[in-house]
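Every protein chain but one is kept in place in this view of the complex.
Now for chain A:
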């Protein structure tokens, strides 16, 4: 018996492993710069960290979740169309691959022009590409394990594998950027994780990597970081996930120029965080890449 929610939970567990080589351990998303500039000095370390997580997560969720959602929805739709084509014994159209790749490339380009911060761009691109590599090297099914699944799910896997390989090729050829939220949407859709869980997990991982950074910066101890994660970050992640669930980019929403999109589209909500993240490279000494 194939249980959807069991599969979903299992994928969640796999993806939340802090040992996955996603490059997040070298990213502090501006926390190192925030501390260095003296913004954490006015209150105790745990309060300062919670404040940072709250403001950083608030801005990140509003700007990145719409891209996670759109990439995820686009890949799910592609997968469904391909499946129904297969039922009707239609030839799997190369144009369908071309079309979905175009959509993903457009999303990626929009995220790039909306991320006007070279440090954040750099971190996002390196983590995005790491996810694509993780899929092809860590999540693909070796032939020796083909007996563990049905033919239909293997067809699905083959299509997803091809799609991610093609997208990765575009990144390697510098035809697209491979930003983290877009790649996360693609990866989670390919693995069959529901959109809601993909959004939620993305926010949790962002918050957790901030806490790990805080420990590496020696602001919080490992126990203190767990306390923050359990008590303060949990309601924050849940609230942000709820708030941003319906947010979409203009590409899939199809809004007209100049329409009131304040409540529905990606936006930056923390100008101070932007300045501090941008100043990361100016630090005389630093341990993180962002």
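What we mean here is this: a contact is a pair of C-beta atoms (placed from the backbone, for glycine too) under 8 Å apart; a residue touches a chain by one contact, two chains touch by 3 or more; residues count from 1.
Criterion: contacts and distances are computed from a predicted model.
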Protein name as given in UniProt for the chain not displayed, "U3 small nucleolar RNA-associated protein 22", "UreD-domain-containing protein", "Exosome complex component RRP43" or "NADH dehydrogenase [ubiquinone] 1 alpha subcomplex subunit 1": "UreD-domain-containing protein"
Of A:14, A:169, A:272 or A:287, the residue in touch with the unshown chain: A:272
Residue, one of A:20, A:99, A:114 or A:195, that touches the chain absent here: A:114
Contact footprint on chain A, counting only the chain that is left out: 33, 36-39, 41-42, 51, 54-55, 58, 62, 109-110, 113-114, 116-119, 235-236, 239-240, 242-243, 257-258, 260, 262, 265-272, 274-279, 282-284
